[in-house]
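Rest of the complex left out; these chains stay put.
All chains are identified by letter, namely A and B, in their written order; residue positions are counted from 1 within each chain.
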Amino acid sequence: MEIQYYFEIFGVIFYGISGALAADEKSGKDWFGVTFTAFITSLGGGTIRDVLLGAYPIMWIKDVNLLYAVLAGIILAAIFYGFFLKLRKTFMLFDTLGIALFTIVGVEKALGLGVSPVVAIIMGMFTAIMGGVIRDMMINELPIVFRKEIYATACLAGAVLYVVLEQLGISRTPNFFISGTMIVTIRLLALRFNLSIPNFKSH
Amino acid sequence: MEIQYYFEIFGVIFYGISGALAADEKSGKDWFGVTFTAFITSLGGGTIRDVLLGAYPIMWIKDVNLLYAVLAGIILAAIFYGFFLKLRKTFMLFDTLGIALFTIVGVEKALGLGVSPVVAIIMGMFTAIMGGVIRDMMINELPIVFRKEIYATACLAGAVLYVVLEQLGISRTPNFFISGTMIVTIRLLALRFNLSIPNFKSH
């Protein structure tokens, strides 16, 4: 197995934890609702990517370990609930690592299927954000992408960097670390300094 | 034609009726809105299943009779409106039969495509609940899966039973009846005794 496979598994676990913690705050307080939310949040983005690319069988049908990884995340979230909630609120830990891993995993998968770089960038961003978008749509929350936060744009920047470095001949694993680190850095700087995206129209 | 084909057709009619009755209560009171809602409710789950499985052509493109079955459900709902609404409220008739039929149809289709049992179970549940989830997302209702009700979990239990019995060598039609009956039974018992799913966290 390549190291990228483990990145995807860890991304899914982080999203599972994050999804389970989010579910408990907002909606479905019962076990089914929490589990459902965690699955949608963690596997929704990659599912949309694979369906759009026609990359059948889609990720979690091809490799059911991804389903067990979400379950692992949910169970970890149930056991270390208070501790994880604090980590999440203080450092945005699981979300930030999750979007970084998922963006790069998504870009790589798309590039591997031979699509154009601009499509690969979109697929990277979709992998990272669409699970959360679907979750927010289901629980009638306004998705974070509409809240001026530098979140999807961090993914976009990391995806662009990955594609550029890839064209410059940087090999996969170092590129993964460089581009992923940039996503984490942008996201954390944006949260720390309360950065937001300029308005479309000032009026 | 196999008996399973008629189960699917009847499932679609029941969902069409249920969708049309639900539309009239909540949203779209005009003919277009009601028809649109009924189509989404009855065919949405199977559509998502087929897209996730890459099972092209998807059900209602392969067999347009399914489209006419929804129309039949809507027209029946318009004609027997008051009577059906009473049946629906008193016995949850159409919804309960619908989820039972759709769950098993979905599990069978997925197993027939050679996916792993855990994926087949998810596909059975998705076939039954995702049409309603999309409908609720569209009309800005919180989907029933987040309302602590034993609904999707009844589908899940029936899907697990079907897969287990199938591995034990029980043939399709009896398995269909046994597992479908379990879904109806769990759902009706849950409604009768007001059963709900335990909380993820008690605090």
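We take it that contacts are C-beta pairs under 8 Å (C-beta built on N, C-alpha and C of every residue); 3 or more make two chains touch, one makes a residue touch a chain.
Since this is a predicted model, take the numbers as computed values, not measurements.
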Identical protein chains in the complete assembly, only 2 of which are shown: 3
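Here is the rule we go by: only the chains that are shown with their structure count from here on.
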Chain A-chain B separation of Cα centroids, rounded to whole Å: 30
Complex interface listing, chain B residues touching chain A: 51-54, 115-116, 118-119, 122, 133, 136-137, 140-143, 145-148, 152-153, 196-201
Residues of chain A defined as touching chain B within the complex: 20, 23-24, 27-34, 36-37, 47, 51, 54, 56-58, 60-61, 64, 67, 78, 81, 137-140
